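Notes follow once the structure below has been shown.
All protein chains but one are shown in place.
And now, chain A:
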Amino acid sequence: MDLSIIKISLSSLWRNRLRSFLTIAGIVIGIMAVIIVFSAGEGLRGLIMAQVESWGSDFIEVETKVPSAAQASAENAMGQASITTLKNADGQAVAKAPNIKDVYSAVMGQAVVVTDQDSDITQLWGTTASFLNIDSGKVALGRFFTDEEDESLARVAVLGSEAKVKFFGDSDPLGKSLKIGRHNFKVIGVMASKGAIMYMNMDEFIYLPLTSLQKLIMGIDHISFVIAKLKNTDLTAATADDLKILMRERHNITEADKEDFAVTTMVDAIDTLNKILGGVSLLLIAIAAVSLIVGGVGIMNIMLVSVTERTSEIGLRKAVGASEKKIMLQFLWEAVFLTFLGGVVGIALGIGLSFVISLAAASQGFNWVFVIKPMSLVWAVGVSVLIGLSFGLYPAQKAAKMDPIEALRFEV
C-alpha cells in the first residue's frame, strides 16, 4: 500500500477541515441512528423478555380469542374481552388433561371500592384458590381464600400491597371490611409487593374469589383465561395440542378459523415478541439507511465540488508525475476517510446516546440493559467505508481523467 497517497489525502482533508466535518454530518447521523436502533432494540428485547420470563416458561395459557382474527392482531386485542364463551368449567376440564400439574382461572374486572380512608375505582382480580400454587405472588399477611370460599360466593378479599395502603393506610386491615360495588367484603389477607408483571401493577389489585367477582359484582359467568402449569416442559407442544383438541370438543368447533380460544405457550409468546421487535428494528434500520444514502450523496456532491475547485492542483500533480491511478486513489481515499471518520463519530455519539437512553429508562424503573453488540460496530464501519467507496468513485474518476494541460489552464 502506498502510504504517501494516504498522507496526501489526509493533509488535504485537514486543510479543508471545516468542510470535511460538515460533509460527514449525514454519515454521522445515519450511523448514530443505526447504533441506537441496535442498542435500544437489544435493551427493549431484554426488558420484554425479562417480563415474559418472570412468568416462567412452564405454563400454557388458554385465553379467549376473536374467531378468524389472528391472535397477535389488533382486531383480537380489541375484541378479546367481549368473548364470553370461556367458562369456569373449561378451566376445570383443562386441570384434568394429561401433563397438567395445576390450573387457575381468572377474570379481571373493576368496581368502586370504598373504605373510611378512600373511595376509588379499583382493578379486581377474580381467581381460583389454586392461583397461589402457580403464580409467584406470596401472601404477606393473613391468608389467601380457599376453594370452599370460591364455591360458596364468600365475600372475602385479599389486598395487593398498594391497595392495602390506599384503603387502610398503616393500620392492620385484617378482619376489617370494605365495600366493593354494592357488597361488603371482609379483608382476610394482604399480598407481598410484586411489582409490574407484563405491564400490570399487581400491587394495585384486590384479589377476590372468582365466582364472587363473577356473580356478585360483574354479573357474568365467563372467564378471561386459564393458566395451566405443566408437569413436564419437554411435552409443552404436545400438551398445547391436547388442550386445543379438548377446547374444540368442548366448544363444538370443527374449523380452525371458528376457534374462540387461543392456546399459547411461552415459547409462542417469545416468538411473537421477537417477530414484532424484528419488524420494528427493520423499519428503523430502513430509515437509517435512507439517511446514509442522503449522507453518501452529500459526500459525492462535496467531492465533485472539491475536484472542480482543485483542478489546477490536479493539473500540477499530474505535471510533476502523478499517474491517473494515483490521483484516483488520492480522491478515493479522501472519500473513504471522510465516511470512515463519519462512521467513527457516529458510533461514538450512538453509544453515548444509547447509554443516556438506558440511564433514562433505568431512572423510570425499567430493568433496561445497556448493550452494544460488537457486530453492530463492525457493520457501521463497514457500511460507512462502503458508502465512501461507492459515492467517491465517480468524483475520483473525474479527477483522474482530467487532461493536465486543460487543468493547468484552469483559473479558480
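Definition applied: a residue touches a chain if its C-beta (ideal position, glycine included) is under 8 Å from a C-beta of that chain, and two chains touch if they have at least 3 such contacts; residues count from 1.
Methods note: contacts and distances are computed from a predicted model.
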Undisplayed chain, where the name is taken from the UniProt record, one of "Cell shape-determining protein MreC", "Macrolide ABC transporter ATP-binding protein", "Autoinducer 2 import system permease protein LsrD" or "Glutaconate CoA-transferase subunit A": "Macrolide ABC transporter ATP-binding protein"
Touching residue (missing chain; options A:I8, A:I134, A:L338 or A:A361): A:I8
Contacting the left-out chain in the complete assembly, out of A:K166, A:K229 or A:K318: A:K318
Chain not shown, touching residues in chain A: 4, 7-8, 11, 15, 312-313, 315-326, 404-405, 408, 411
